[in-house]
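Data block below; observations after.
Presenting subunit A:
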Amino acid sequence: MTALFQWAADLISSLPKGWVVLLAALLKSIVIVLFVILNVMFMVWLERKVSARIQRRIGPNRVGRFGMWQLIADTVKLLGKEDIIPSMVDRWLFVLAPLVVFATSFLIWVVMPLGPNWETPANLNVGVLYLAAVTSFTILGVFMSGWGSNNKYSVVSSMRAAAVMMSYEIPQVLAVMAVAMVAGSLSLTDIVGAQSKVWYILLQPLAFIIFFISSFAELNRTPFDLAEAESELIAGYNVEYSGLRFAFFFLAEYANLLAMSALMATLFLGGWRPLFPLPGPIWFWGPVWFVAKTYFFVLLNMWVKWTLPRIRIDQLMEFCWKFLLPLSLLNIALTGLVVLARV
Partner candidate 1 sequence: MSMEEVVSHAKETAEKVTAQFPEAEVTASDDGWVKVKVQAGRWLDLATFLKESSGFDYMFYITAVDWKDHFTVVGTVRSMTTGVWAEFRTDVTEQGGDHPWPALASVTGVWPGANWMEREVYDLFGIDFTGHPDLRRIMTPEGFVGHPLRKNFTDVRTDRPRLVPHR
Partner candidate 2 sequence: MTLENEQPVGTSLGSVEDNLSQPGPEPSVREGKKELRDLFADVGEHTEELILNMGPQHPATHGVLRIVLRLNGETIEEAVPDIGYLHRGIEKLAEKWTYPMVLPVIDRMDYLSVATNEFVYAMAVEKLLGVEVPARGQYIRVIMSELSRIASHLIFFATFTLDMGAITPFLYGLREREYIMNLFEMVAGARLTLSYFRVGGVREDVPDGFKEKCLEYCDIQEKMLKEYDQLFTGNRIAVHRMRDLSILPPDVGLGYGASGPTLRASGVAYDVRKSEPYSGYENFDFNVATRTEGDSYARYLVRLDEIGESLKIIRQAVNNLPDGPYMAKVPRVIKPPAGEAVVHIEAPRGDTGVYLVSDGSTNPYRMKWRAPTFNHVSMLPYMLKGYKIADSVIIGGSIDVVLGEVDR
């Protein structure tokens, strides 16, 4: 075994410098993609179980113990379905949209610090700006699918999605800005590093609340799931999709949920920083804490989703522009004053 490692180390060191970087990046990407996909699969199962418990049901319990392989069965079913492209759709947009939505849901992980010595794939020093940019990609995919489907419900839905996501992007980014002001850096690694003494949920409670509320709108989940409003718009932008393409939308929803929860854990709950010290190396416990905090937000999100009804579009916009946006601006002003006073 040691010889094997030695051989691998020799091989890597014998490679040119550029290759090593490439290899490392590739390995990290594979780890991230596996991490996200495994978590998404777990979350689909978790959501079904959690919702079942809330609704006094049992949930999936046929495939495997506690129905754990239900998602595999569902995926096989979705894969086996006929790939239907309606004849009147805009073909390119229709085909590309699920890929755009699905692929961009991974981008956020590029800057996410998973653990203490875990170098992020790219430790961008403008991490927060990068986040604001990539989370908006979802709108693009949603709008592509809505417009490309050539369906009235889809168009209305994608209009709603675009309006809601763009509106809520603003208070969300402003909330993150307040956090960045306190931390003094735009890099997520630095933001986690700055939370060594106190988590930002205590320093920035307003920003946290704003971010938490906006995340529902960003994720298109109840009570802000207007784009998918199945009661009036059936399934909204993905109404014409079936089979594998629908699976992409479905999985992307959970990948986004995971990403947003991880982001909240990073920004406000100190990322991988432990709540209390545990025996053992921090490089092991760090990611565990990180995942635990992420799932705290995932569960919170599910709890809200399965309890509340849906809000109406004009009420939602009113809430954003008349309440959340002024509040986030106020928060920025207050934070600015405090930061100035400290300096």
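Basis for inclusion: all candidates are chains of the complex that A comes from, given by their letters.
To be clear about the criterion, a residue touches a chain if its C-beta (ideal position, glycine included) is under 8 Å from a C-beta of that chain, and two chains touch if they have at least 3 such contacts; residues count from 1.
Here the structure is a predicted model, which is why all the values come from computation and not from measurement.
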_Given options 1 or 2, the chain of this complex that touches subunit A_ = 2
_Residue numbers of subunit A touching candidate 2 in their complex, please._
51, 54-57, 152-153, 156, 160, 222-223, 225-226, 229-234, 306-315
